[in-house]
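Handing you a structure now.
The other protein chains are all here in position, but one chain of the complex has been omitted.
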Amino acid sequence: MGSEKGPDRKIAEGPAGYVLEDVPHLTDYIPDLPTFPNPLQNNPAYSVVKQYFVNEDDTVPQKIVVQKDSPRGTHFRRAGPRQRVYFESDDVHACIVTCGGLCPGLNTVIREIVCGLSHMYGVNKIIGVQAGYKGFYARNTVTMTPKSVNDIHKRGGTILGTSRGGHDTIKIVDSIEDRGINQVYIIGGDGTQKGASAIFEEVRRRGLPVAVVGIPKTIDNDIAVIDKSFGFDTAVEEAQRAINAAHVEAQSAENGIGVVKLMGRHSGFIAMYATLASRDVDCCLIPESPFYLEGRGGLFEYIDKRLKENGHMVIVVAEGAGQDLIAESEKENEKEDASGNKLLMDVGLWLSQKIKDHFARKQNMAINLKYIDPTYMIRAIPSIASDNVYCTLLAHSAIHGAMAGYTGFTVGLVNGRHTYIPFYRVTESRNKVVITDRMWARLLSSTNQPSFLSPKDIEEAKKANSMVSL
Amino acid sequence: MGSEKGPDRKIAEGPAGYVLEDVPHLTDYIPDLPTFPNPLQNNPAYSVVKQYFVNEDDTVPQKIVVQKDSPRGTHFRRAGPRQRVYFESDDVHACIVTCGGLCPGLNTVIREIVCGLSHMYGVNKIIGVQAGYKGFYARNTVTMTPKSVNDIHKRGGTILGTSRGGHDTIKIVDSIEDRGINQVYIIGGDGTQKGASAIFEEVRRRGLPVAVVGIPKTIDNDIAVIDKSFGFDTAVEEAQRAINAAHVEAQSAENGIGVVKLMGRHSGFIAMYATLASRDVDCCLIPESPFYLEGRGGLFEYIDKRLKENGHMVIVVAEGAGQDLIAESEKENEKEDASGNKLLMDVGLWLSQKIKDHFARKQNMAINLKYIDPTYMIRAIPSIASDNVYCTLLAHSAIHGAMAGYTGFTVGLVNGRHTYIPFYRVTESRNKVVITDRMWARLLSSTNQPSFLSPKDIEEAKKANSMVSL
Amino acid sequence: MGSEKGPDRKIAEGPAGYVLEDVPHLTDYIPDLPTFPNPLQNNPAYSVVKQYFVNEDDTVPQKIVVQKDSPRGTHFRRAGPRQRVYFESDDVHACIVTCGGLCPGLNTVIREIVCGLSHMYGVNKIIGVQAGYKGFYARNTVTMTPKSVNDIHKRGGTILGTSRGGHDTIKIVDSIEDRGINQVYIIGGDGTQKGASAIFEEVRRRGLPVAVVGIPKTIDNDIAVIDKSFGFDTAVEEAQRAINAAHVEAQSAENGIGVVKLMGRHSGFIAMYATLASRDVDCCLIPESPFYLEGRGGLFEYIDKRLKENGHMVIVVAEGAGQDLIAESEKENEKEDASGNKLLMDVGLWLSQKIKDHFARKQNMAINLKYIDPTYMIRAIPSIASDNVYCTLLAHSAIHGAMAGYTGFTVGLVNGRHTYIPFYRVTESRNKVVITDRMWARLLSSTNQPSFLSPKDIEEAKKANSMVSL
Partner (left out) sequence: MGSEKGPDRKIAEGPAGYVLEDVPHLTDYIPDLPTFPNPLQNNPAYSVVKQYFVNEDDTVPQKIVVQKDSPRGTHFRRAGPRQRVYFESDDVHACIVTCGGLCPGLNTVIREIVCGLSHMYGVNKIIGVQAGYKGFYARNTVTMTPKSVNDIHKRGGTILGTSRGGHDTIKIVDSIEDRGINQVYIIGGDGTQKGASAIFEEVRRRGLPVAVVGIPKTIDNDIAVIDKSFGFDTAVEEAQRAINAAHVEAQSAENGIGVVKLMGRHSGFIAMYATLASRDVDCCLIPESPFYLEGRGGLFEYIDKRLKENGHMVIVVAEGAGQDLIAESEKENEKEDASGNKLLMDVGLWLSQKIKDHFARKQNMAINLKYIDPTYMIRAIPSIASDNVYCTLLAHSAIHGAMAGYTGFTVGLVNGRHTYIPFYRVTESRNKVVITDRMWARLLSSTNQPSFLSPKDIEEAKKANSMVSL
């Protein structure tokens, strides 16, 4: 999926190094679309607003740590309502789909797309596509109204259901065309956004007046460009509960070790922030920072040391951490007994077993290891209030953009401002914890764990990345 | 307090309208202070960091919704560690004081000043001033170590105690001088920051090599310039509990009305965000938006309407809302019975009584009003994880600034970046909900409440403010 | 309401001082009612049960602290399904009504009457009476099915709505007769149970084959005979939150005093248990234990002492405490200014003002008093798991009793066993904290507060009550 040659990019430049990475617009390929006055003007709630609409030229810089004469760099188009819209309210037929794993706030986003379209723009044809992408062609849709979604933000999960995969661009766009849908809201992670991009490309190829909008969702917070993904704060909050439990278990036992696995396939943000917020964690392992078990400076040595000093310790491990080590030890296993136990691919179980084995070999020190995997308990809770408001603003930004004729974009918070970002910017790369950044140093300082890095690792890490510290 | 002529301002300009509002530095008035290499360089946790230190020229723009050729505007100095520091670790004698009302996160800020100074800079003389400003001269101090503050972030309140007032600049600076304190960390609201400014002015007048640093604290989120004050997200989260209760009480009664008073003497941020996050609120009243009770378009009319439509309603009122109305009705009372009942100055009790009186006069409609004031239950809880991390970064920013010789500043998050802001910028004005902004319109749209504004009010409001919408 | 001559009592006696206080049965006044086999026999879920039915003769003793030859005393009829029932499933037309204030668990009781009747007995005509007693004649009813009540136990309040008063026996029984209702489930406090008793008397007078069943509800736990009322544990749990907040506020201030008002008009159970569970409370005031403010051994003296020792204190006051003192001080007020301020009747506000006044008179000691009234936040929450299960069993006991033809009774837990209790036993007297009991001594010992009792008070208290300690 995705066009072979890659997406067309709309880049505009300005003085002093100003660059705008713009998003597609329906008029890019349907030049003569009629426009209409924005119905918000007649909305009593908006009667007090000074400026109904954002300035068409408003943009938001990606880089805001600047020097007095530094170039201005990349900007994104600011989100918000426009003076003129490209859909008449009665003609809008919107659909919403949620894909991938659960994340706190999904139902709020769904609710606010429905309520926002209805209350702000008078739209009343909104359907929900069930169970992810495949729902476009394999299942019935459900009609959605402000009344039917009224209380859903208080529940975890997604009322539409979700699934992974099932993306068949042609079938999906056929379904969109057949049903007469002209606004497609797609909530999902980077795979989903790639799918949304492919849908947009196909819609454009067919010349359909359909706005395709992505709302990025990842509990791991690993979407590029944007400040933070919705549900992340909720996840970090809920993770405290597991860390607290691990701490109590570890403290109450002799040589107690509490191991908590947190989400994060490719990035360790939840693990890092949960560790920083808790301060009861002695070691945090993330995918971005390689580590090793045996020998000088290794994890086992550190565990020995902490147990001797403190009598107990807590380890937080992101699910994607140490995958190279696991792969290696699995290979050995295969050589030995060809069992290929899939369960061991869980880094939490794997690490727990390795630590137990290590101390079983050291006969003078019995440990008590307790392993906690709160993943599904974290994913399934309703969002906290701050995420709730954040989801609302994301949904409204998405609506304003679609109504204004923008398409092929994802909404996103950039430096605290809501913007429209071309799909390729959020699917080309992934946000990662930068281990040469002060935030990670802060974590190391707070846990007192070693960096597990060789001088060569450090050198490479420093070369690899040039993101700016907070 | 504060110097008569107002503080000296350090303004630097650059190309394309670039302005830096800089903060004072000890060398402004003690030119020959020696400097030392930053001990962070030798901190193992920081060994992986690519850039130990922020660029001395790094600044952060205040305005980041820009057009391609708009002027660059005001910037603040970026927070973070500097290559050279103006204190030797062994010579630092730091003190911490908390003033004003409680706010979730206070103990985290205290903890992280202590742990940050100790772990990052090797400082080991840190004392706590008890019970607010007056503690400088009226009470004993307490010695603080990483061990003594280890678990305090899990508790609400402030372990140092706090009080209002008690600011006597001369006595405080005498005490600072007598004790040999050279870093003063002052955590408090805008009154407290004015006091901090006066302390700084007096310290400078005496030519003392003492860094005076403010960490702004206000649960109301009404501090100018900064994105958000610590504890605010926690407060909004906890407020949901009261709103939920009010909603249940209202729903379970005939013509049930739930009234919830939330914090906000001068600004309605907590009320507004709590309302947006909850969606069970039918009316939100804030200090910034005048309202009236009787007559067409008034609150009573709206209550009548909602009860008829829905059978119940929830009203959220910020503590500073409607003070003009209360003052007026109090005056009438005075004329009548000279009782001067102070209790009625509580807007929640006052409003509840007014509503009851209104429906008592209307004999055909009995109501059930339940009033909830969760103020002290909100203020006293420990901070949620996201506020916890935020407090950590604020404390670290404060430390880095003081060690680098900056003084007379407050730390603050500006567009998601930590900065140093001159005191006058956070004490000259107050952050307020802008009722001509789209955020307030969004609230009106979500509650369906009338704006309670006359055309004249709208006109004035539009004139009064030119802040940019999110 | 209630018959003039008082209810007929069904008392049976046995050997060794055995007494059974039995409940009425439909056949008491309709001798020839047909019976049917209990449909539970065919319920697959009950196929494994050894004894489908309770023994008709099973009873439960009220007094179970016994000596080897003590008389057996009063017993109540054991609740549970009987071999034969007096209603055919298809003929049952049940109604449910909730009266009085909110209490955690109301919705669970409603849900389980509906689900129990439906799943256990195949009943499918169940209606809800809205908004309390007056709903019988003034409002429409709602049809209730297992589906419509499926999730209500997760919500606070009562989906049926509730109100106080509105009891018009004749109109209610007219309505019952007109609608063909033959099982009436009435959930409410002691006033409500008196009303239920009157309905039962009138139903009996008219000779209607209608079972009238009470489920006692009081968050205060002051219903006589029964072990504990539903929602009580939830209320005590939730009260911890307010006490914690009061403790944090008090600790963080100079001479900080936290005052928490808890429910309990006539009895101090919530206050006492919340105090015992918390251990942060320095003084607990309840209706059963008189106290005085001024002078030797009075409350003010104790506050002085605690503040001097500890610097802060927490006071928990039940809403019915000190009403005699308030009445007295109000009278004085009347003499002075004739204002008759109703607000002061709130013991929390009144006590807070008195304490403030006291310390205002003592000019050498400024205090910081924070008053918290969490009443509506406690009442409105959903029940905790243990209350949830308890509510289920109460509802099932009620159903089994009604189906078995019992009427004019309330269900209740006696010494951990579910029983049927005649109305008069729960309405004639009220459960109270016995201040000459070891539980109250335990509280005094835990708070270290004085007993506030004169030797005469103690003498009287000892005479007044002869209940057995736990």
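Going in written order, the chains are labelled A, B and C, and every chain counts its residues from 1.
We take it that contacts are C-beta pairs under 8 Å (C-beta built on N, C-alpha and C of every residue); 3 or more make two chains touch, one makes a residue touch a chain.
The structure displayed is predicted, hence computed values, not measured ones.
Q: So which shown chains sit in contact with the chain we cannot see?
A: Within the full complex, the chain left out of view touches A, C.
Q: Among the options C:T35, C:N124 or C:Q240, which residue touches the chain absent from this view?
A: With C:T35, C:N124 or C:Q240 as choices, the missing chain is touched by C:Q240.
Q: Which candidate, C:A274, C:L351 or C:I421, sits in contact with the chain we can't see?
A: Of these options, the touching residue for the absent chain is C:A274.
Q: If you put the missing chain back, which residues of subunit C would it touch?
A: Subunit C touches the missing chain through residues 12, 14-16, 18, 20, 43-51, 54-55, 57-61, 64-69, 75, 78, 80-81, 115, 119-120, 150, 153, 227, 233, 236-237, 239-240, 273-274, 276-279, 384-386, 388-389, 392-393, 396, 415-418, 435-438, 440-442, 444-446, 448, 450-451, 453, 458, 461-462, 465-466, 469-470.
Q: In the full complex, which residues of subunit A touch the absent chain?
A: Residues touching the hidden chain, for subunit A, are 102, 131, 155-158, 161-163, 241-242, 244-246, 248-249, 251-254, 258, 337, 339, 341, 343, 349, 368, 370-374, 376-377, 379-381.
What we mean here is this: only the chains that are shown with their structure count from here on.
Q: Classify the chain contact graph as line, ring, star, complete or other.
A: It is a line, because the chains touch in a row without closing up.
Q: Counting residue numbers used by both copies over all numbers at the interface, does the subunit A-subunit B contact come out same (over half shared) or different (under half)?
A: Over half of the interface numbering overlaps between copies: same.
Q: Where the centres are mean C-alpha positions, what is the separation of subunit A from subunit C, in Å?
A: Once rounded, the distance between the two centres reads 49 Å.
Q: Measuring from the mean C-alpha position of subunit B to the mean C-alpha position of subunit C, what distance in angstrom results?
A: Distance between chain centres: 43 Å.
Q: Where the centres are mean C-alpha positions, what is the separation of subunit A from subunit B, in Å?
A: 29
Q: Mind pulling the subunit B residues that touch 2 or more other chains?
A: Subunit B, residues with two or more chain partners: not present.
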